[in-house]
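Notes to accompany the following structure.
Removed: one protein chain of the complex. Kept in place: all other protein chains.
Moving on, here comes subunit A:
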Amino acid sequence: MASLRSFLRSGKNAVSVVLRREFSETSPAAVQVNVRDALNQAMDEELERDERVFLLGEEVAQYDGAYKVSRGLWKKYGDKRIIDTPITEMGFAGIAVGAAFAGLRPICEFMTWNFSMQAIDQVINSAAKTYYMSAGFQTVPIVFRGPNGSSAGVAAQHSQCFAAWYGHCPGLKVVSPWNSEDARGLLKAAIRDDNPVVFLENEMMYGVPFELSEEMMHKDFVIPIGKAKVERQGTHITLVSHSRCVGFCLDAAAVLAKEGVECEVVNLRTIRPLDVDTIEASVMKTGNLVTVEGGWPQYGVGAEICARIMEGPAFNYLDAPAVRVTGVDIPMPYAKILEDHSVPQIKDIIFSVKKVLNM
């Protein structure tokens, strides 16, 4: 079912894959990999490639990871490289940054990004700003990763999206993968990057399988940080999104296509640095823009995109004001009916598109 969905979503790409299948001489080595395994394999390969890389966080070792993202790694690499920490985020995030100062390449896992608030000083003041403050003397090659945003029924303190908060800060790179290709390529790129990278995963995506081509399975497959991807070509309106909402945009686009509206879906992949060029090119082509995100509207990712479009050449191509589809401006409630109505749904995207297009 999931693979059929991804087939439908990818529009033109699906057709070309099928064609390629017909004419390729060897059988394609494409595999179904879910996001969790993509992350796991990426870390495994990077641990193997560079002995300075190590992973620390709560339950990452003997428990195999709270969400099983680090399954098998402790068994393979041992105590030295896969380190279980006590429940002391400020302390272990600082320790991770200090290790990065002194030449190692840590991956610091926050069990969820909500807990990063305990350690946010270390992420911002100790990691993000140091290269600048030292005028290029001290690098901080660290990756902070973990699940971000809403989950299912975990309520207000465990459901916040931090894309806007971390995306606000110069010196950080902030990455938000959607599918397995994103997860694999961006995590490898993040680990190889000499800068502090905030890697925002999504717990609801961990179990979702996607097809990975042979090229994507190569151990040096990296996706450049700072480049968005057009997941679906379209002509009438641009939908810009990141993380799980990219999937919703593709679903909305499939529905809208039946009504003759062709949506171009842009997967940001990176929050900071933002790939404004790709967004602008798309808006200049379609003339309409809707941003979609799970986080709160005020001072959010969509707000930034709209501001940039206003300030740039694409504004003159807009046929209507750009709008944002976001999470509802409330702490996340628990009851399912309330939770369902706190996050953007496919119908909200379709409704907004039709409003913008005056349909």
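Details
One rule holds for everything that comes next: a contact is a pair of C-beta atoms (placed from the backbone, for glycine too) under 8 Å apart; a residue touches a chain by one contact, two chains touch by 3 or more; residues count from 1.
FYI, contacts and distances are computed from a predicted model.
The protein name that UniProt records for the chain not on display, among "Glyoxylate reductase/hydroxypyruvate reductase", "Vacuolar cation/proton exchanger", "GPI ethanolamine phosphate transferase 3, catalytic subunit" or "Pyruvate dehydrogenase E1 component subunit alpha", is "Pyruvate dehydrogenase E1 component subunit alpha".
For the options A:L55, A:A96 or A:V283, the residue in contact with the chain missing from this view is A:A96. When the missing chain is restored to the complex, the residue among A:E48, A:E259 or A:E311 that touches it is A:E311. One of A:Q41, A:T85 or A:N114 touches the chain omitted from the figure, and that residue is A:T85. Checked against the full complex, the candidates A:V31, A:L104 or A:M204 give a single residue touching the omitted chain, namely A:L104.
If you put the missing chain back, the residues of subunit A touching it would be 54, 80, 83, 85-86, 88, 90-104, 121-122, 125-126, 131-139, 141, 170-171, 173, 194-195, 273, 311-312.
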